[in-house]
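For reference, the structure is listed below as structure tokens.
Here is chain A:
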Amino acid sequence: MSLEPALFYALAGVGLFAIGLHALFAYAHLLRKILALNVMSGGVFLFLIAIASRSAGPVPDPVPHAMVLTGIVVSVCATGLALVLANRVQATTGKMQLPDEGDGA
Partner candidate 1 sequence: MTFLETAPWMIWTVLLPLCAGICTFLFQRAAPWLGVAAALGNALAVAALAAQVLRGGSLRYPVGGWGVPLGIDLRADGLSTLMLAMSAVIGVAVSVYAARYFSDEDAEDDLEAQRHKRAYFWPLWMFLLAGLNGLFLSADIFHLYVTLELLGFSAVSLAALAGQRAALVAAMRYLLVSLLGSLCFLFGVALLYAAYATVDVTTLAGLAKAGPITWTALGLMTGGLLMKSAVFPLHFWLPPAHANAPAPVSALLSALVVKASFYILLRLWFELFRGVVTLPAANFLGLLGAAAILWGSFQALRVRRLKLLVAYSTVAQLGYLCLLFPLAQNAGVAFTAWSGCIYFMLAHACAKAAMFLAAGNMAHAAGHDRIAGLDGITQALPLSVTAFMLAGISLIGLPPSGGFIAKWMLLKAAIASGQWGWALLMLAGSLLAAGYVMRVLRHAFTQVDKALPLHRVPRTMEWTAAGLAVLAVLLGLMAARPLALLRIGAPVADAAVAAVEGGPR
Partner candidate 2 sequence: MNLDHWLLVFILLSSFTTGLIIFFLDEEAHRLRTFLNLLGASLKVILVGAMIAGVHSNHVYESRLTLLPGLDLVLRADAMSVLFVALSSVLWLVTTLYAVGYLEGAPHRSRFFGFFSICVSATTGVALSGNLITFLIFYELLTLSTYPLVAHRGTEKALKAGRNYLIYTLSGGALLLLATVWLHTLAGPVEFSLGGKLGQAALEHGTELTIIFALLIAGLGVKAALVPLHGWLPQAMVAPAPVSALLHAVAVVKAGAFGIVRVVYDLYGVRTAQYLGVLPPLAAVAAFTIVYGSARALFQDDLKRRLAFSTVSQVSFIVLGTAIFGPVAALGGLVHLVHQGLMKITLFFCAGNLAEALGVHKVSEMAGVGKRMPWTMAAFTIGALGMIGVPPLAGFVSKWYLGTGAVLAGDYWVLAVLAVSSALNAAYLLPILHAAWFQEQQGPWPREETRGRWETRGMLLLPPLITAGLVLGAGLLANAPFSPLGWVRLISDREYGL
């Protein structure tokens, strides 16, 4: 499809996804990793919104919107849980990152 808004936003979504993915691998700090995951989900949501807007009709396709709504809630929960866990990890290990110890064999 020619470079029109929908495509642009979709690609932007892809970009966010990729950036987040890279950050997730690249940084050890848990807060960064959690943020990275949020960026990734942001990318996916943006992509969904973009594809929803491709419908010629009066309103955009509602189904992707519903998906995004669900996705957002899930990612909020995920973030909450992740932050608390990270906090506990720091409390027990003293560092805000995953010790790259082995399996503790």
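The candidate set was assembled so that all candidates are chains of the complex that A comes from, given by their letters.
Operating definition for what follows: a residue touches a chain if its C-beta (ideal position, glycine included) is under 8 Å from a C-beta of that chain, and two chains touch if they have at least 3 such contacts; residues count from 1.
Fair warning: this is a prediction, and the values are worked out from it, not measured in the lab.
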{"item": "Numbered candidate touching chain A, per complex, among 1 or 2", "value": "1"}
{"item": "Touching residues on chain A, where the partner in the complex is candidate 1", "value": "10, 17, 21, 24, 30, 33, 37, 40-41, 43-44, 47-48, 51, 63-64, 67, 70-71, 74, 77-78, 81-82, 85-86, 88-89, 92-93, 98-99, 101, 103-105"}
